[in-house]
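Written out below as structure tokens is the structure these notes cover.
Missing here: one protein chain of the complex. Every other protein chain is in place.
Here is subunit A:
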Amino acid sequence: MSTSGLFRFPAPLTRVCPVPWGLRLCEKLPLLSPGTVATPVQAAGKKDRPTLLSLDERELEEQFVKGHGPGGQATNKTSNCVVLRHVPSGIVVKCHQTRSVDQNRKLARRILQEKVDVFYNGENSLVCREKREAEKRKQERKKRAKETLEKKKLLKEQWESSKNVP
């Protein structure tokens, strides 16, 4: 795999992606209750990780707790699996990692974000780039370890031979 063009940042989003993506901060969405604010999904966790492309909530179809019935006290359901579909690309993510619908919704969005990034950016996607960087770091560590070992060997040989000099 050639490394020449891979560490350029991807072309501006409007060229790569068929739909304009942007931050949608204060949209009232049918999926969320009126009290909450729709925030763009950010790649959380690692501080120096460049942020993934945000997902536009309007391009997502979400399904959870199927066949709910009256809801509230009148229902006791344990299924909090979230099925999230990104309409433009057709990618579907199913998340049942936790027992909380809310948490699963957040996780589903994060996973979908990564998958959509790979879909549109292929080798340039964050996931692939990070993999390559991790692999590169690993190779460098191996190389350094090997060099250190060889130096030690050389020093030892020198010391051995200096001992033998009367």
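Criterion: a residue touches a chain if its C-beta (ideal position, glycine included) is under 8 Å from a C-beta of that chain, and two chains touch if they have at least 3 such contacts; residues count from 1.
Everything below uses one rule, namely that contacts and distances are computed from a predicted model.
> Out of "MTRF1L release factor glutamine methyltransferase isoform X6", "Vacuolar protein sorting-associated protein 16 homolog", "AP-3 complex subunit beta C-terminal domain-containing protein" or "Prolactin receptor", which one is the UniProt protein name for the chain not included here?
For the chain not displayed, UniProt's protein name is "MTRF1L release factor glutamine methyltransferase isoform X6".
> Using the touch rule from the top, list residues of subunit A that touch the missing partner.
Touch with the absent chain occurs at residues 30-35, 64-65, 68, 70-81, 95-103.
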